[in-house]
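A short write-up of the structure that comes next.
Complex shown without one protein chain; remaining protein chains in place.
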Amino acid sequence: MLEINNLHVSIEEDGTEILKGLNLKIGAGEVHAIMGPNGSGKSTLASVLAGKDGYEITEGSVSFDGMDLLELDADVRAREGLFLAFQYPIELPGVSMSNFLKQAVSSVREHRGLDPLSAGDLLKMMKEKAALVHLDPSLKTRAVNEGFSGGEKKRNEIYQLAMLDPKLAILDETDSGLDIDALRIVADGVNTLRSPDRSFLVITHYQRLLDYIVPDFVHVLVGGKIVMTGGKELALELEEKGYDWIKGDASLAV
Amino acid sequence: MSDNSTELLHKVADSEYKYGFYTDIESDKAKIGLNEETVRFISAKKNEPEWLLEWRLKAYNHFVSLMESEKTPEWAHLTIPKIDLQGISYYSAPKQRPEYESLNEVDPELLNTFKRLGIPVQEQERLVGIVVDVVMDSVSVTTTFNAELDKNGIIFCSFGEAVQKHPDLVKKYLGRVVPYTDNYYAALNSAVFSDGSFCYIPKGVRCPVELSTYFRINESGTGQFERTLIIADEGSYVSYLEGCTAPQRDENQLHAAVVEILAMDDAEVKYSTIQNWYPGNAEGVGGIFNFVTKRGICEGDRSKISWTQLETGSSITWKYPSCILKGDHSVGEFYSVAFTKGRQQADTGTKMIHLGKNTSSTIISKGISAGNSQNAYRGLVRVNRNAENARNFSQCDSMLLGDRCGAHTYPYLEISNPSAKVEHEATTSKVGEDQIFYCKQRGISEIDAIKLIVNGFCKEILAQLPMEFAVEARNLLAIELEGSVG
Partner (left out) sequence: MEMKTNESLLIEQFDKQIGLIASESGSSGTNRRRQAIKAFADAGFPGKKSESYKYTPVTKWVNSHFKNSSLRIQTTTKSAFEHIDGIHLRTANGQLISTAPEGYGEGLTISSLVEASSSNSDVIGQYLSTAVVLERDPFSALATAFAEDGVFIHVHSGVDLKSPIVIHHDALFENGFVQPRILIVAEKGSKVEIVEHFSHVEAGSSFENRVVEVFVAEEAEVDHVAVIERDSAALFVNGLFVHQAEKSKFRTNTITLGGGLVRNNLNFLPDAEECETHLHGLYVAKGKMHIDNHTLVDHAKPNCFSNEMFKGIVTDEATGVFNGKVLVRQDAQKTNAYQSSKSIVLDRNAQIYAKPELEIYADDVKCSHGATTGELDEDALFYLRTRGIKPEAAKLMLLEAFARDVVDLIDIDGVQEYLYRRLHEILTVSA
């Protein structure tokens, strides 16, 4: 599904290197978690995979479903099935949720050779998917993320994930700023969406989220590199011992 | 607002000028009136080279043509009485320009003047921090010496001295930023300027001390037309401060200065002004007409020019310290507090002209009006067609103290490049009664509460001033507010 080889990424503006030879392989249907201290490059990885400007890839490659991901424009990546749930969802004053989703869903479907949805079917789908994350159906008339509470914004991201039916979903710190109830709602939504042909990359600082979204693999990102990989129990160990434990041991990493 | 506080505001608005003394020093004045002979007289007095006289004469002729077609600037929110340019003397120097070996030799009357102005001339030699040039009426009377400047190759002297000692530099840069054709008052200044300050910071030098000029109009029946030229060569840094005062007189006196700044690649110039010219009395009699052209050009890439001003004086202020952002990634800043009371009128602001790529500018202006005064912010932000990724943020806040004054905001935004992001915000408010009450409930007197609130209002600007002067500025503002109270 996704294969990252020796990825080096710098910030375009000042040349600071953030990712320093990152390797990662995600198979179909797998759930991977990336954990790491602040500033280790977690969000940069998410942004680079989604195709945000402002980064320079100095070395390495990323293949997604057999394609060279780095060659694709951000919107094409999305249509190919790569979804990013933003850490800080953007507000779009004046753009209604329904108009926004209609356009998104139809361009994704068109790209995948699917027939356009009728207005009725789309509406039905919106209702159905919104229920997954307990979003009020009246939100479709509201502008995207404008005036949404922090929890609503995060749930809205998962709602859109459900609408766009991606092959790979990257959740960038989706747990940040959520209380325990909201976290559970978000996690339940994600779990419902797990399937043999959909992979997840869950980026988080805390282990907490992984109690609800149980990963197949846990990677530890420190200083722009994955320094340790293990099963879900690694997350618990990290929680207990803290990142310093890894940092001290980073030299032993493969 | 309660009667009590209204009364207080009136007192604030009518408070007296504290720098209104006159120094009895013999002076050497030019014949009254403006003509070609005046220009030649000044040039001869200053022992100037031929090219400078020619430049002055060109400026004079241009000025005459402007005068004949009555092209005085009229767009400002000001009521300017007709100024009799033939009724003033264009040159007035304390007799015999003194050459001092040390400050001990200086005319004690002059030193006394400086002391009353609060200029730390005497302390200068033992205290670090400030090198001062003093321009009285038309000429520079003393530039304190600093060995450290010398060591670093920094030139800081009177304009007249620079013409004699560094003619190449002066010739190369004079009029580069403000040509004599720029405007009415710049043309006048170019023809008759008598002195001013000159400053050159060599490549890579970070000027270790604050450079400072104090301007003082002393004689009656004179105008002051000084010229300042600051050149910051590649990678250099300088912080420059000017202060201004004048005696209390019933007549209006004209101050038409020009300041030019050039900043080369990676250079930074910080120019701060505390302007406290005599504002006239509460009825609007007397006071200085302060018509000044100040402009800097960020000539080099990554250069920065920052203007900070505290304007409390002058009967009329017409002044727009500006930045031409020519170098890529260059930065322009304008921070201003303008306080007007009595019958003062101020129309001040800035121009940010974005030419280079990735240039940015910040404008923060705070206007406080009291009494019967009129206080206007007028600022231009222009983004030219090729100025990619220009950024500007402007914030102009006004505060009204009393119901007989005016506060106005006139921003001009001229945008010709789609990648520009320009934001302007302005608000108008008064000191809230609930704020005053809150302060009082904590034991703070009403006047102190007003001072506190006004100071808070200006805080971000005053913080831009060099530390020594931030204190002076706060005190000045407090005195202005306090008026006859306390």
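Letters A and B mark the chains as written, and numbering starts fresh at 1 in each.
Note that in this section a contact is a pair of C-beta atoms (placed from the backbone, for glycine too) under 8 Å apart; a residue touches a chain by one contact, two chains touch by 3 or more.
Computed from a predicted structure; not experimentally measured.
S.K.: Identify the residue among A:28, A:57, A:74 or A:123 that touches the chain left out of the display.
M.R.: Counting the whole complex, the residue in contact with the absent chain is A:74.
S.K.: Where the complex has a chain not shown, which of B:33, B:167 or B:406 is the residue touching it?
M.R.: In the full complex, the listed residue that touches the missing chain is B:406.
S.K.: Which residue among A:5, A:99, A:176 or A:229 touches the omitted chain?
M.R.: Candidates A:5, A:99, A:176 or A:229; residue touching the omitted chain: A:99.
S.K.: Kindly state which of the options B:59, B:323 or B:420 is in contact with the chain not pictured.
M.R.: Here the residue in touch with the unshown chain is B:420.
S.K.: Touching the hidden chain in the complete assembly: which of A:18, A:164, A:182 or A:201 does that?
M.R.: A:164
S.K.: For review purposes, identify every residue of chain A that touches the missing chain, sorted by number.
M.R.: 50-53, 73-79, 83-84, 86, 89-90, 92-95, 99-100, 103-104, 107-108, 111, 143, 160, 164
S.K.: Considering the entire assembly, which residues of chain B contact the chain that has been omitted?
M.R.: 75, 77, 385-386, 398, 400-430
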